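What follows is part of the complex, with its chains left where they were.
Letters A and B name the chains as they come in the text, with residue numbers starting at 1 for each one.
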Amino acid sequence: MNRIFFILILAGVPLSVAAALLHWPAVASFIIYCVTIIALASYMGRATESLAIVVGPRIGGLLNATFGNAVELIISIFALKAGLISVVLASLTGSVLGNLLLVGGLSFFIGGLKFKRQRFNVHDAQHNAGLMIFAIVVAFVFPEVFSMTLNDQESFTLSIWVSAIMIILYLAALYFKLVTHRGVYAYDEEKGENEEQETAEWTKSKSILVLGLATLAVAYISENLVHTFEEVGETLGWSEIFIGIIIVAIVGNAAEHASAVMMAYKNKVGVTVEIAVGSTLQIAMFVAPVLVLASVFFEKQMSLVFSMPELVSMVLAVFLTISITNDGDTNWFEGLTLLAAYMIMGVGFYLL
Amino acid sequence: MNRIFFILILAGVPLSVAAALLHWPAVASFIIYCVTIIALASYMGRATESLAIVVGPRIGGLLNATFGNAVELIISIFALKAGLISVVLASLTGSVLGNLLLVGGLSFFIGGLKFKRQRFNVHDAQHNAGLMIFAIVVAFVFPEVFSMTLNDQESFTLSIWVSAIMIILYLAALYFKLVTHRGVYAYDEEKGENEEQETAEWTKSKSILVLGLATLAVAYISENLVHTFEEVGETLGWSEIFIGIIIVAIVGNAAEHASAVMMAYKNKVGVTVEIAVGSTLQIAMFVAPVLVLASVFFEKQMSLVFSMPELVSMVLAVFLTISITNDGDTNWFEGLTLLAAYMIMGVGFYLL
């Protein structure tokens, strides 16, 4: 698998440069960019993991928590710069739906075909449920409802406040998890294990080098990718919303998705939930607010105001996920339920 | 009780025919039809149960799952044929509210007056909670929100997709419950019991005969019943919505309701929950989508788009039921809470 990604990068980066400079047709460029970004993202993921092991669990946890959705963040920054506010909001929505329903669903389903029941730590599930309710149900719904009464400037002010509070709470959540309550809620049998076993794939300097180069390449390609959206949409008859929700979200998270499903197949469904829900929280509590704050420096400012279908989809996905994971037990049917919800939403956004 | 139903059928069927042919006044006909259908429904229920025991648990489970709400389905089909879309949606709503709030509430209340605490399997409650969130909160809310942006044709396309996905998931749920995970989540003390003890009331051929004849009679009477709604509404000052939500829902489910309350009184509250929630899921995941798909063949097509009060009532009923049943423990006060919610909604729909 790593070998394939290596080849894809070797071929994809030059092709991407060529596509950008020679103005190749939008759809072809779009595909080249997407594939290359997926391959680069897998290298960024490996570099981040190696680095996290080298620097120890605390700073490592922080690294994972900030670089885990770096690709998504980079693409979104360029989309923001290009003024494609609705694409950015759609891709945030798509990441949340993709992580909870598609990744969660696929993992539980495939894991469940092999194992009758898969269990994970209920305490983590409940902790995460509280955060998802806070981030998506409270912090996303609230500006929406108020924006109906507020004018645009007030709405943006509220978004800034909400974003600042979310980032602070996200940092506090890391501090809670990595420092004050490290291991407090772990299963007894898990305690102390799992931690020493990991060895870094790459050295510290190699990790930093790979991370730096891959990030640069992703940034370059993302800037070009963003400008193909309009034409691709017209050619294929997709709305920009659909591209944001389905395509960008899948490209930005492909590597992560694969490893989540892998873990469920190995009966480590706790890690799957950690990835799917953890990534959702990172998108909602870190990437989204950072984008709002970043938009201060761009021409068009982005309020944290999703469209009604986007908001409702995310809220429903959260409630469904919580009701399915709060017993700390999954099976193939629960996976199928999540996938069915994803499919319903996919059809809805396609028709929109 | 069975004797009474037998007499009611003997008298009711000829009276219904007379009422239909001689065009008796609407309110009188309406009452005759309703009473006769309730009596016939009890025979259909007994026939289905006998048949289910004879053919074994798997096919029996499937039988119960498809014929359990046959009366409701038949009445709705004729209402659909008569173009009374809003009555159909109202009666679906009424069935959901009736099963969760009225039947659940009455059972818990009456059972709780006799027993201080009544317990049931938490795993089933959580499994059902996930399905209710999927069916009612996701699959019903979603088309509603999207229909605000979509045109009628797109809205109906979305409804078709949602309906197809729901039926597939409903069949998967049966497969999960009856085949792959049969007994996996049962209480230890329950395992293996309860299954052999039941003996069929009627033979296979008698069951099929009764089921066939009763279904035909229900169909005939339903067709006539549906055409009385308008005049009954005008005479009594009830809206068609109110007739659908309160009357049709109660007529369609009366036999089931009685046995659910009976079971709670015998301290078998697990069976009560199974009936109330199971019937709700059947309505939402099977009857409703079948009606949407069936409407393709009728003049007026039915999108899965409820009115706002209907949708909100169902969602609130689901959340209330889940928050009350998820501890696997009921008492009279929890029953009263559900009844209070039913009463509030009844007043609301009456005023509408």
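Here, contacts are C-beta pairs under 8 Å (C-beta built on N, C-alpha and C of every residue); 3 or more make two chains touch, one makes a residue touch a chain.
Computed from a predicted structure; not experimentally measured.
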Size of the entire homomeric complex in copies, 2 being in place: 3
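Definition applied: only the chains that are shown with their structure count from here on.
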C-alpha-based rotation, chain A on chain B, 0 to 180 degrees, nearest 5: 120
Residue numbers on chain B that touch chain A, as the complex places them: 123, 126, 129-131, 133-134, 137-139, 141-143, 145-146, 148-150, 154, 157-158, 161-162, 165-166, 168-169, 172-173, 176, 180-181, 184, 322
Of all residues in chain A, those that touch chain B in their complex: 116-117, 308-309, 312-313, 316, 319-320, 323-324, 326-327, 331-334, 336-337, 340-341, 343-345, 347-348, 351-352
